[in-house]
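Note that one protein chain of the assembly has been removed; the remaining protein chains are unaltered in position.
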Amino acid sequence: MSPSPWTGRARVDDRVILRVGAKILIPFILIFALYVQFHGDYGPGGGFQAGVIFAAAFVLYALVFGLGNAIKVLPPKAAYFCGAFGVLLFVGVGYASMALGGEFLNYSVLAHDPTHGQHYGIIGVELGVLITVFGVMVALFYAFAGRRRLDR
Amino acid sequence: MIALGLFNYWAVIVLMMVGFYTLIARGNLVKKLIGLNIFQTSVILMYVSFGKVEGGTAPILIEAAEHGAEAAEPILYSNPIPHVLMLTAIVVGVATLALGLSLVVRIKEAFGTVEEDEIQSASL
Partner (left out) sequence: MISPTEVVDIVLLILLAVTGVAVIRTRNLFAAVMLAGIYSLVSAGLFVVMDAVDVAFTEAAVGAGISTVLMLGTLALVGYQEHEPRHTPLLPLFVVVLTGGILVYGTTDMPPFGHPENPAHQHVAPHYLEESEHEVGHIPNVVTSVLASYRGYDTMGETAVVFTAMVGVLLLLSRGPLPRRVHHNGRWITVRPGTTREELEARMLAESGDEPEPVDGEGARG
């Protein structure tokens, strides 16, 4: 079934290596992004790196399976929502600390003792950063890749 | 790396000037943005090299209990503040790059070209 270059017809089987490879890799990329996010406290990592790696999985999916399929998986509106929601989450953590009696972004008041409060605050804040960076990177990719070309 | 001394800074200044030259001497807008990217990365390299401490290690706290008998000797860490500032700088740099590239796409659609001198002669 392998197509010969001389027949001139492109078959779907051409890309079987790419498709299978991407199918195997994408879940691992997503899990690695979550690993980087949650181990940012203990080693290099954190919200920004994790958000970019998370978005890279979706970019790989769009490159291998086509932009139309990627848009079915993650509509652009969902990406825009994620971009906005992360900032809201970040500022929301700050407002929660104000509601509990402390100053803006003073995480110590978020739990029964300051150390746990700081930990919860940092987790929430890094989650906000992850969601925003993921949404923005995917939105940027969609904006550039989905632009109609001026074929002259 | 003490032996290198100022050579480190001079090498990074050379890299900065390479990026700066690409930015001002080339007419293609995408090439200018690539030069700007190189300039930004070199500036970040400069700041990070300010934070390097000779004999230090990455600013990730090592449990003192692991050292046992050598707990008396303090561990030297590199300065974490330039790292934090440069993390922000990298992300802001990619945000600026994305905006610049989208402007280039719109310029291409409006003028038909991304060469600086052709754009200037088209709009005069």
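Letters A and B mark the chains in the order given here, with residues in each chain numbered from 1 onward.
By definition in this document, a residue touches a chain if its C-beta (ideal position, glycine included) is under 8 Å from a C-beta of that chain, and two chains touch if they have at least 3 such contacts.
Fair warning: this is a prediction, and the values are worked out from it, not measured in the lab.
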| item | value |
| --- | --- |
| Subunit B residues that touch the omitted chain in the full complex | 1-6, 8-22, 24-28, 30-31, 33-35, 37-38, 41-42, 44-45, 48-63, 76-88, 90-92, 94-99, 101-106, 108-115, 117, 122 |
| Contact footprint on subunit A, counting only the chain that is left out | 36, 40-46, 48-49, 52-53, 55-56, 59, 80, 83-84, 86-87, 90-91, 94, 105, 107, 114-116, 118-119, 121-122, 125-126, 128-129, 132-133, 135-137, 139-141, 143-145, 147-150, 152 |
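Convention: only the chains that are shown with their structure count from here on.
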| item | value |
| --- | --- |
| Geometric centre distance via CA averages, subunit B-subunit A, whole Å | 23 |
| Footprint of subunit B on subunit A - complex, ascending | 42-44, 46, 48, 133, 140, 143-144, 147, 150 |
| Touch list for subunit B against partner subunit A, complex | 58, 60, 87, 91, 98, 101-102, 105, 108-109 |
